[in-house]
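A single protein chain has been omitted; all remaining protein chains appear in their positions.
Labels run A and B following the written order; every chain starts at residue 1.
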Amino acid sequence: MNEKVISVHNLVKKFGNFIANDHLSFEVYQGEIFGFLGANGAGKTTAIRILSGLSRPTSGKVMVAGFDALKQPEQIKKNIGYMCQRFSLYEDLTVKENIMLYGGIYGMKKQLIRERTKSLLVRLRFEEFGDRLIASLPLGLKQKLAFSVAVLHEPKIVFLDEPTGGVDPITRRQFWEMIYETAARGITVFVTTHYMDEAEYCDRVSIMDEGKIEALDTPAELKKKYQAGSIEEVFIRIARHGKK
Amino acid sequence: MTASNIVTVDHLTKSFGKVKALQDISFATTKGEIFGFIGPDGSGKTTLFRIITTLLLPDQGQVTVLGLDCVKGFRELRRHIGYMPGRFSLYMDLTVEENLNFYATVFGTTINDNYELIADIYSHIEPFKNRPAGKLSGGMKQKLALSCALIHKPELLVLDEPTTGVDAVSRAEFWEMLKKLRKYNITILVSTPYMDEAMQCDKVALIQEGKLLSVDQPEKITDGFSRKLFSIKASEKYHLIMALREFPLINTAYPFGDSVHVTFRDDRYDDSLLTFLQTKGITGVTIDQTRAGIEDRFLELMTP
Partner (left out) sequence: MKRLLVFVKKEFIHIFRDFRTMVILFLIPGALILLFGFVVSNDLKNARISFLDLSKDEMTLKLTDKICSSGFFVRGENLHSYGDIERALRGNNNKAVIIFEKDFSRKLISEGKATVNIITDGSEPNMATMATNYVSAIVSDFNSELVGGGAAAMLLVHPEVRMFYNPTLKGQHMFVPGVITLIMILICALMTSITITREKEFGTMEALLVSPLKPIQIILGKIVPYFILSFIDVIIILVLSWFVFDLPVKGSIFLLLAEAMLYILMSLSLGILISTVSKTMQQAIFISLVGMMLPTILLSGFIYPIENMPKIYDWVSAVMPPRYFVIIIKNVMIKGTGFSYIWKETLILCLFTVVAIGLSMRKFNIRLQ
């Protein structure tokens, strides 16, 4: 648990005169579930774009999965997984076709994809769904599948955006168990969300406001420090304070 | 059925082809309350709201809104309902003020006539009144959409997932605004997939796969949790869950925030649990009894 997979030092990102990220510094460790919180427009999206190699920092040192975000963004992309708001799967392709496609994009060997597909379907108790179209699957299954596909190539880090928004409580539990299992395997899980109860599941959370990280600790410590009953209260206090 | 019922739904059923969107739904709301429908995506919340707002016809059952049948009386009803659909019904190329003006005129009123009602909400966005709605942040769009839905002073306000995709601060402000509307005696139906918002409502209906699991005041719903609930924490959450599931006295074990929520078969545990966890190599274990939340109750109702 002590190898750093993300290390950010004095990251600054400017768009013209607008400072989206103002000297961010933080580290995320291997196998950690890291919650990355912030209000709309706090600079979260900008930071994640940099961390996932889609955008270059203006200044500062950003290392992700052992690669420099400024010089080796392509290497970073190979070593991360990404699951956006809902499901990034093609609705008109079957489960297996989606997995094949995704594995192919990450340059995995056919044999390996086949093996992983099999074990993935078994683990999700999905065996009989392999040839079904994604569109025909219930919402919960789609979401779990999308996550499994995002970690198919065993990335060092997987980025999740509001992973359990809108799902039923049982699916949500199962989903978090999958995240725990993935983290226990040594894959770092980087979660961004508007929903503070999702943040409570994380090992550590950071809260951004106006381009700066205002707080970073375990949920329990944050609640203690701000004498709050929930992360939601902590968040609102920080964000409102910032506005004044 | 009393006169004070604003919405009365009686054995409502609605299907789309083979999909049963709503099955035998019955409930009633009284004047001035905030009535929340809590359930995951695809549980039937939007369909229900569309029937209440006369946008869809029921297959079976009776829906009465403001004393009018929602099928026969739809023309009259449409004057008295304020509706905010899931995707904020704003024209993104119109400015804030143009949007509000448009809806006001469509409902045969003006911004000035009902300014008092929306003043609290609109004042947040009034400084940006010449900005196109498409350029507003999520929270501001939400406030504008609410202002538009309120501009004709409706007796019933129907809000379909108003807080989805909006950050926590804006959401908190939004609920405060809804509560302030109470003094105008406007009845509010609101839906959300987020369980923790249930506590903000006067009354809550839990909805799942087109069926109402429970309708009551939020406190009464959580009181309905039938077992003693324990919160167990340890340093290794994943292994803790796996180990707990192997323990013979366990009834259910689900991750919940930074802990695991557990019920036991006989509602109690003994030292054998701690010993068991120790043999599994799990350290730093704490066990506390805790109050069930809406989500715990929802889970229990989903797994009979």
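The definition used in the following text is that a residue touches a chain if its C-beta (ideal position, glycine included) is under 8 Å from a C-beta of that chain, and two chains touch if they have at least 3 such contacts.
Nothing here was measured: the structure is a model prediction, and the numbers come from that model.
Undergrad: Quick one: which shown chains sit in contact with the chain that's not drawn?
TA: B
Undergrad: For the full complex, which residue in B:I25, B:L56 or B:A168 touches the chain that was left out?
TA: Once the missing chain is taken into account, the touching residue is B:L56.
Undergrad: Hey, which of B:Y83, B:F174 or B:F298 is the one touching the hidden chain?
TA: Spelled out, the listed residue whose C-beta touches the missing chain is B:Y83.
Undergrad: From the list B:C148, B:A205, B:L240 or B:L301, pick the residue that touches the absent chain.
TA: Among B:C148, B:A205, B:L240 or B:L301, only B:C148 touches the chain that is not shown.
Undergrad: Spell out the interface residues on subunit B facing the chain that's missing from view.
TA: Counting only subunit B, the missing chain is touched by 50, 53-57, 74-75, 78-79, 81, 83-94, 98, 101-103, 105-108, 132, 148-149.
Note that only the chains that are shown with their structure count from here on.
Undergrad: Counting in whole Å, what is the centre-to-centre distance of subunit A and subunit B, each centre being its mean C-alpha position?
TA: 26
Undergrad: If you look only at subunit B, which of its residues touch subunit A in the complex?
TA: Subunit B residues touching subunit A: 39-43, 137-139, 164-172, 193-196, 208, 236-239, 241, 254-255, 257-258, 295, 298-299, 302-303.
Undergrad: Over in the complex, which subunit A residues touch subunit B? Could you list them?
TA: Interface residues on the subunit A side: 38-41, 139, 165-171, 173, 176-177, 180-181, 183-184, 194-197, 200-201, 218-220, 232, 235-236, 239-240.
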